[in-house]
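Right, one structure below, let's go through it.
In this view, the complex is presented without one of its protein chains, the others remaining in place.
Labels for the chains are A, B and C, by order of writing; each one numbers its residues from 1.
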Amino acid sequence: MNKNASAPYEYSMLMRVRDYEVDSQGIVNNAVYLHYLEHTRHEFCREAGTSFRSMQAEGIDPVLRRVDIEYLTPLRLGEEMESRLTLRRQGARFMFRQEIFRMPDGAPVVRADVTVVSLRDGRLTRGDELAEAFAKYL
Amino acid sequence: MNKNASAPYEYSMLMRVRDYEVDSQGIVNNAVYLHYLEHTRHEFCREAGTSFRSMQAEGIDPVLRRVDIEYLTPLRLGEEMESRLTLRRQGARFMFRQEIFRMPDGAPVVRADVTVVSLRDGRLTRGDELAEAFAKYL
Amino acid sequence: MNKNASAPYEYSMLMRVRDYEVDSQGIVNNAVYLHYLEHTRHEFCREAGTSFRSMQAEGIDPVLRRVDIEYLTPLRLGEEMESRLTLRRQGARFMFRQEIFRMPDGAPVVRADVTVVSLRDGRLTRGDELAEAFAKYL
Partner (left out) sequence: MNKNASAPYEYSMLMRVRDYEVDSQGIVNNAVYLHYLEHTRHEFCREAGTSFRSMQAEGIDPVLRRVDIEYLTPLRLGEEMESRLTLRRQGARFMFRQEIFRMPDGAPVVRADVTVVSLRDGRLTRGDELAEAFAKYL
């Protein structure tokens, strides 16, 4: 009964489903998980000492290039989750491996690979600013 | 059996419920109606020859001051609606009376009084730019 | 500098703006506050020892009749809020007075009167089940 036999992770946070996120099938709507994933990345940024707001203020615009998400177990009204994240850099691209687990039983909810790049004045950068912000995690 | 015995209106549009707007009670979530109302006001602006985008570009920021909404009949999966709007000015305030009816039976869905004011550089204006944009409706 | 000199309240919770809740004007979209208010009511129910989920399971359907909301100070990226709630009963209607304050400065964000009634099998009840659930707050 190993509940969470997944990769080691660099950041983790707890959230609870908000009732309005549940759709007419009684489960959290598929698009809402992208909000959970985004919120987790932003809270991770905050922990790393930066923020979406401050990046925008400096003219850096992190943008999503790709999300590959598998839906494993649907979350329902009132359930709690743990959202985990691992980061690695591949040239100009930052690859987040993100996983959400239902709590307390640890059932896997979604698993996603999220690719982010960094724009400055609308142009792709080599990602050095992001790499600096995330230095201790890379 | 007069289905729509309500006020005359200046703008009207048809929409259909999108499935993700319906919550676990099987009805459109209460907050979604504010999206419908906002979308209707913006489409009305477009018809009036202006747009949210162009107002922002000119430094004018229309902002909501108050919404007083009554929920009468809930909309469900796949249903259609007609969204109607009437506008009048009261000094610096623009008062939208908005109503949504279920189609085709005309059951009243919501009725709302929406108050909008106009900011420029973060400060309340007398509303003359908005009045100009909406001249033919006031 | 106590700016929070408002009514005594029965329930209060802290939340932080999630970045995706902010719209192109740089402020939390008006409909999102209805989500905050709903989430606060549901967390209050949980504290009162009941839940949306368990009410639905018992065939009781609390539904919104009216929301009268004033927008006072817009919330922005990353800001924190305290959401407060007071409840009183008026016959079959349950009236929530809800207020949100920006933290830590206590600026008033929204103030809303929210009217809820209770349905069983689609019909209005006298509200006695809700009154029982909320007995210690009424």
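Assume a residue touches a chain if its C-beta (ideal position, glycine included) is under 8 Å from a C-beta of that chain, and two chains touch if they have at least 3 such contacts.
Please read all numbers here as calculations on a predicted model, not as lab measurements.
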item	value
Listed residues A:Met13, A:Ile69 or A:Ala131, member touching the removed chain	A:Ile69
Candidate in contact with the missing chain, chosen from A:Arg16, A:His35, A:Arg76 or A:Arg93	A:His35
Sites on chain B contacted by the missing partner chain, in the whole complex	18-20, 35, 38-39, 42, 46, 51-53, 77-78
Residues of chain A in contact with the chain not shown	24-25, 30-32, 34-35, 38, 56, 61, 63-71, 74
Interface with the undisplayed chain - residues on chain C	19-20, 22-24, 26, 29, 31, 77
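The rule is simple: only the chains that are shown with their structure count from here on.
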item	value
Chain A-chain C separation of Cα centroids, rounded to whole Å	28
Computed distance of Cα centres, chain B from chain A, in Å	34
Two or more partner chains touched - positions in chain C	35, 38
